[in-house]
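The other protein chains are all here in position, but one chain of the complex has been omitted.
Chain lettering (A, B and C) follows the sequence in which the chains are written, and residue indices restart at 1 in each chain.
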């Protein structure tokens, strides 16, 4: 497998879009799936499917083993220390809701402070807003600068002895900013404040060493890692596992159920109520295998090349204004065009087979700060290459032609 | 397609288990998937995949349309009045948690009463237990009788002017009891008490007319309806849609997000935070098509025949004690054997290719009441037939031989 | 599906130079709407006089070419028209986008029909239909609301 012609591993690229080749630049939204992952879902359902952890028959044993194997694969991929630190969720959104709910219910009281940033995706803000509403907690936003960066000093300024958690994104899904994670976790640790990292845009672009990052919680979504939809991962540092109350209640997560009381299982089971996404979990092991076979360093380098080329080409175009200019940037270019609304850009690009996203990308706070209602976003996956950027640039020129700007 | 030889539509039955044909009698746990459903997942990922409701490019439009089509298909399948009454969840467990959380947060106060039954699955108890813990609500259990039935009078006795919700299972996953749903909803309506029905064992065996049942909430899981795992449905009656606060917070479910406040979208979006299980939702339309093509009445009749035959055969066996004897029963036979623990039964049956479940089936309250720690459960899906029952009976005789009872 | 059907000259003209922008004088009904996915916003102001004529009609808002053009065309077409007629045209407009029905109302000038019909190209772009209909739905909720 070579990253140069990796598109052939992804069946979607056989599609023509409006008669053109598909140039998929919407991977920050959701990535396409390699055929090994798709086939694994089918073949699991065809030959091994059964519910996990409930029955003792042959299929159930197979399915349970496959399911738990993925937990080990994920553990090792992010270099977590213990397998029970890996919890399967519906997605990053559920993962963050879980923490906000379980940690928040127990540890956050009226007047306590939660530090977020102006770069956060709604899923790393709305769950904390619930605590503001319910508990009277206070939310503070670390401000983003003109480059789309947030200096660690901004966090320093916001921390008080009421700060109960710091939650921020690993990589911005609008500016592509790679946050100075280590500096922030070091700072937080020195003040004994737990840290949640929204890794939804991180885990597919960078190699993650969770012990090195040393955060308390790390949330991400498998569907942005060339894996199945409807599945996410929450890493919970061991020290929190017994501390946190369970989240959803149901089958599997209990220890003893009596009419007057209920006790709960140990982690990870405690946090995995109800029937899980068996096939998705099993298939996700193939996504990680795919990433490892290519080599996450190779992916980083390749995407970096394409990103640099993209920035260079778009900067040449006077009508295009790129959002942010962070020193450390991954795989994402958001932009606006004078006189053309992002929505119209997206439609015209689509006519050329180029799939991008237009809107506020679930980052309304950031767009308000930038004073724009929406932007266009081209996001790069491992299957994109410089030729894709060339098509993008031509399609952008077509926008100018249609709108006569 | 004929229900008599329908196994050929399910690839799993090509498997040999320990050299024997697979006799899958664990569908109440999770059902196997027909090839149309499995193929739909693959082909969706291969040719149409994109994130739903976020972007305006061709693939996103296709995916969004397919996704929303399933909502219409589900609406029509259960005869709900409005499409916005259909909410996609991770499973029945999440669906019930959603109601307990959103309804409970707003409407249940200290001393308020929640009526459940002794038949409930843990997922229709633990979420209500949370409200007991957090709010000081009181949980009352309508008692089950020796036949595994619960008379509507038992509910009548428990209702007071503090009763805030009645939540019960449509069909017991242990005794197969079909509950007198209409009588209970009529009673509840006359007292103005909302009703949640746990339909997890209902929707695959009976034809559901939600307007006729006239409940406020109906929760079920697609993986027990020959559909993909990791997906469930919550029906919410229109009158509750605007009343209930949202559940998880994240992308998609918002209207406006400001630094000091957040407003939410309308239903169903309000209740569907984050990236959804796109492929699973799309493929679930094929499960419903499959059920409709066979005809839910035909399925009911066929399963009923197999069930009656199974009860008849097992009653002949002196060592077997069947749990419950409800007048209205669907597709489930739980039993114990003198001198052989259910766990051992399951292992020995598996050796004959027969997959059943052993344990308390997430119904510890019921097993406590029956005074048994565990039972063996054979549950019938539309693919089972009388020959399967014969193999089951032989395998049960083998248990007796191994244990010399 | 052809881009030229979508971005017709009339539409681009209205998008670049929207008519009736701002608050119309003496308005007594208004309503606003917002599409959270793309950030499009529209706020309709209208003055309904005693004879049930829409004597004033304007909008504020930001959005894509389709949504701006649609709001601009709406105000241009319905200003000075009576209430029932405006409701009828709105129905026809929504019908045109939903069911591909042609607009044929007699009391519209040929010019007006051409202008409104220029938005029919949106039919082929499902994700953009909301952009085209938002202003019209908002007009209806403005009319449904009590006087300010």
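Simple rule for what comes next: contacts are C-beta pairs under 8 Å (C-beta built on N, C-alpha and C of every residue); 3 or more make two chains touch, one makes a residue touch a chain.
Everything numeric in this text was worked out from a predicted model, so none of it was measured.
Which displayed chains does the hidden chain touch?
Taking every chain of the complex into account, the missing one touches A, B.
Which of B:90, B:286, B:367 or B:400 touches the chain that is not shown?
B:367
Looking at the full complex, which residue from B:358, B:380 or B:396 touches the chain that isn't shown here?
For the chain that is not drawn, the touching residue is B:358.
State which residues belonging to chain A touch the missing partner chain.
So the residues of chain A touching the unseen chain are 53-56, 60-61, 64-65, 254-256, 265.
Could you please point out the chain B residues that touch the chain left off the display?
Chain B touches the missing chain through residues 18, 339-344, 347-348, 351, 358-360, 364, 367, 373-374, 402-404.
Definition applied: only the chains that are shown with their structure count from here on.
Centroid of chain A to centroid of chain C, CA atoms only: how many Å?
39
What is the distance in Å between the mean C-alpha positions of chain A and chain B?
Chain centres of chain A and chain B, defined by C-alpha means, are spaced 31 Å apart.
Could you list which residues of chain A touch at least two other chains?
In chain A, the residues touching two or more other chains are 18, 343, 347, 358-359, 364.
Touching two or more other chains, which residues of chain C qualify?
Touching at least two other chains: 37-38, 125, 128.
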